[in-house]
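All protein chains of the complex are present and in place, except for one that has been dropped.
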Amino acid sequence: MMHYQIRVSGFGGQGIILAGYIIGKGASIYDRSNVSFTQSYGPEARGGACSSQVIISSEEIDYPHVTDPDAVIIMSQAAYARYGKNLKPGTFLLTDSDLVKVDPEDLVNIKHFSIQATKFSEDLGKKIVANIVMLGFFTGITEMVSREGMLKAIESTVPSKMFDINKTAFEKGLQEAEKAKVAV
Amino acid sequence: MHGEFFMNGDIACAEGGISGGCRLFAGYPITPATEIAERMSQRLPKIGGVFIQMEDEIASMNCILGASWGGVKSMTATSGPGFSLMMENLGLGVITETPCVLVDVQRGSPSTGLPTLVGQADMMQARWGSHGDYEIIAISPWSPQEAYDFTIKAFNLSEKYRTPVLVMTDEAVGHMTEKVTILPEDKIVLEPRRKPPLPPDKFKLYSYDEKNIPWAPNAGDGYRIHVTGLTHDERGYPVVNAETQNKLVRRLVNKIRLNEKEIADYKGFYMDDDPEIVIVSYGITARPSLSVVRRLRKKGMKIGLLKLNVVWPFPEDVIRKIASIATSMFTVENNLGQVSIEVERVNFGRCPCFQIGHAGGEIHSPEEIIKEIEVSLKNGHR
Partner (left out) sequence: MVIDKHPMDDWLRKDRIPHIWCPSCGIGIVATCYIDALRASGIDRDKATVISGIGCTGRIPGYMNLDSFHTTHGRALPFATGIKLANPELNVTILSGDGDLFAIGGNHFIHAARRNIDLTVICVNNFTYGMTGGQVAPTTPMKAISATSPYGNFEHPFNLVHVASAAGAIYVARWTTLHVRRLRNAILEAMTKRGFSFIEVISPCPTSYARSNKLGTGLDIMRFYQQRSVIRHGFDPAKTDITMSSEIIVGKFVDSEKPTFTDNYEEYCKKLKENK
């Protein structure tokens, strides 16, 4: 039985909600798993700490909220303070290394990987694709969603003229994941 | 538009409206229902429908009633504060027997309450919110897929029984995104409008069939109808006396009450072995409830879930039957005692009844439901 709980968090404007949505869409529509995607709403989604949650399961999903995540993506220090602590052993913790300073004490038995997602996106000339770089990294590291599913989800979600840069961003994340896995 | 989509419950509800035949949407922005209006504003102009943003929810409700008499299937969507404003003319829809659909994406309340967070505390307002005696049909989805399916169903029920139908969804379902299968148009069965069986000179607007349901032409069909919110006779003419009132209001009530079994829609989970403990729940809250049932079954407890798809009219016989077999019943809902009152009333002392409530703001966690079940079983009836 497959059952993954995933949380994406950061501050408003980083595309946190969209990132969670794409994970969910890739897993649901293209990988054909059961998926529930939920998000934080209201003013907090437009600034401050913001999060979205995805559950991917081979079974029907009754309770739709993330309680004990298996993977946590964090793109801001405030989100780290809220969602990066007390994770269960074996959890994937993925951070943007330029935006999140992690506390080694939080990393005991945690599979921590970091990436300069925002910097890479700036190198690509589009800071707004930092979330997509992170999604590539997430896909390569956790393999919770297929690469093909994720790419199709990105293609069917972003404006068509923006697809190429998003694809490049996603592939950059995947490459970094391969490097990071070798390093471990 | 058909196929599989990854969409939230609000958008699914709008799509359900369109699949259900809705071609006029009138609404007013309110969290967490706004996405329904936004979706309708994107879709209706492209498919020959009308979207109009009204000046308030009172106007929205009236507008859909007018549209229905104009011959177009119509709907509105709102949340608690707007639902309160719609109550006045929900009553007009009931007494004039106007098919239309009203969606309430319930949020934490009373008053402005929790605009962005879940609640299920409008259930009794759905039942009794407009003044006077009447029965209503209210259905409650637990997922975006059901938000789509049940909105189609709402349109069909409203045409079949000639009454406004309420879709009592909530913020959690509205803002949750899951896979939704949207049917191609030729795969959707739609209830047609009950047009008059007789020509204008022989037809009385509020004559009715053996199920107490009338027919009606649209404005412009040449029937020269009179439609009024006053108590009226079969011709539709105002007659202000006790006799006419007695006949009309009893028929309005019986139109739903006596057809309850036909309208009823519920689903049992783990109910085949006549479980000792039965949870009654609806909408989003049925999901943690089902999670609880699965967990406790693993521990060997004989427990089942009755999920009400149609909450109003209340499925009295089903509840009564369960109550005569079960040793205890739990109503799990995101309010402090609404549908539970009905469960208890219908149960009439057959077995102990408990409510596992919540003041709103989040959905029940399975753990808190389990804890409350354990405490109640230990302490007995309050």
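Before moving on, here are some points about what is shown:
Just so it is clear, A and B label the chains in written order, and each chain counts residues from 1 on its own.
We take it that contacts are C-beta pairs under 8 Å (C-beta built on N, C-alpha and C of every residue); 3 or more make two chains touch, one makes a residue touch a chain.
As the structure is a prediction and not an experimental result, all values here were calculated from the model.
Shown chains touched by the undisplayed chain in the intact complex: B. Summary of contacts with the chain left out: across B:Leu65, B:Met123 or B:Ile356, the touching residue is B:Leu65. Considering the full assembly, B:Arg224 is the residue among B:Lys202, B:Arg224 or B:Lys299 that touches the omitted chain. The chain not shown here touches chain B at positions 24, 26, 45-46, 48, 50, 52, 54-56, 58-60, 62-72, 74, 88-89, 91-92, 218-230, 235, 237-238.
As a convention for this text, only the chains that are shown with their structure count from here on.
A straight line joining the Cα centres of chain A and chain B is 37 Å long. Against chain A, the residues of chain B that register as touching in their complex are 4-6, 31-32, 115-117, 171-172, 175-179, 287-288, 290-291, 294, 363, 365-366.
Looking at the complex, you find that chain A touches chain B at residues 21, 24-25, 28-29, 34-39, 41-42, 61-65, 67, 153.
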